[in-house]
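I'd like to ask some things about the structure below.
Left out: one protein chain. Kept in place: all the others.
Let's look at chain A:
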Amino acid sequence: MIDHYDWRGGREAMLRFGPDTSPVVVIAMPLFEEASRTRAFVVTLCRALAARGVASALPDLPGQGESVLPTEHARLDDWRAAFAAAAANVGKRVHGVTLRSGAAIDGEAGLASRWRLSPLPGAAALAELQRAASAGGTAIPVKPGAESPPLLLAGNRIAMPLFNALTSDGALAVPDGPLRTVRLVSDPQPADRKVDAAPLWRRAEPGNDPALAALLADDIAAWIAQCGG
C-alpha cells in the first residue's frame, strides 16, 4: 500500500509491504540512476520479505523518485534526516536495509541493525555519475564555485551544496550497532557474505532477478532473527 511520512522539510510517499506485525525493515534505495535500475528488483525483494513474515517500508527521498521536490533542491543532510524520519515513522524497532549508495544516508536513523548490499559512499556514487556524464559528452565545469547553478550530470540536476556534500562523503560511516555487509562474488571488497549474481544496478536496461531477491530475503530474515527480531 502507499503510505507517507513527514520529515522536517515536508511529506514524502512510502510504499509498505507485508504484515502489520514486526519485524519490519526500512529500505534505502540507491541514489540517482541506480534507483531506476533497481526499483523492480527492490519491489521483488519486498514481496519476498513479506513471504517470510518480514514487513518493509520503501520511502521516497526528497528530490528523488516520485518526490514533488525539484531534484536540484535535494541535499545530502536532508536525505539523511528524511530517512531517519521515515524509519521513526515505521515503528519503534526497525531494521535498516540499504542498497548501494543508500548506505550513505542511513547514518542518522535509529536502527536496530543495518544490512547493506554492495555499499558505497556518496563520493563514489558521484564519481560514477560524473563518469556517465563524461562518457555522454556532457560538459562539466572544471572548478564549479559555490554560487554556480545546478550541474546537469547524466540527467540529474545537482546543486552545488549536494555536489560538495557528496564529494566530501569519501568513506561510509561505521555505525553503532550490528552491521552486515553482502557483496557480489565479482566485487573484491571485504564482506560478511559474497553472492554469485550480476550487478543489476549497472544494467543499461532495468532488469530483475527473482532468484537473487529470494536469496537475499532469506539472508535478511536470518540476520534480523539473529539480531533479536
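Methods note: contacts are C-beta pairs under 8 Å (C-beta built on N, C-alpha and C of every residue); 3 or more make two chains touch, one makes a residue touch a chain; residues count from 1.
Please note the rule applied: contacts and distances are computed from a predicted model.
The complex appears with one chain absent; UniProt names that chain "Acyl carrier protein" among the candidates "Peptide/nickel transport system permease protein", "PTS sugar transporter subunit IIA", "Acyl carrier protein" or "Probable glycine dehydrogenase (decarboxylating) subunit 1".
Only one of A:20, A:66, A:176 or A:205 touches the absent chain when the whole complex is considered: A:205.
Taking the whole complex into account, chain A touches the unshown chain at residues 33, 128, 131-132, 134-137, 154, 186-188, 198-199, 202-205, 207.
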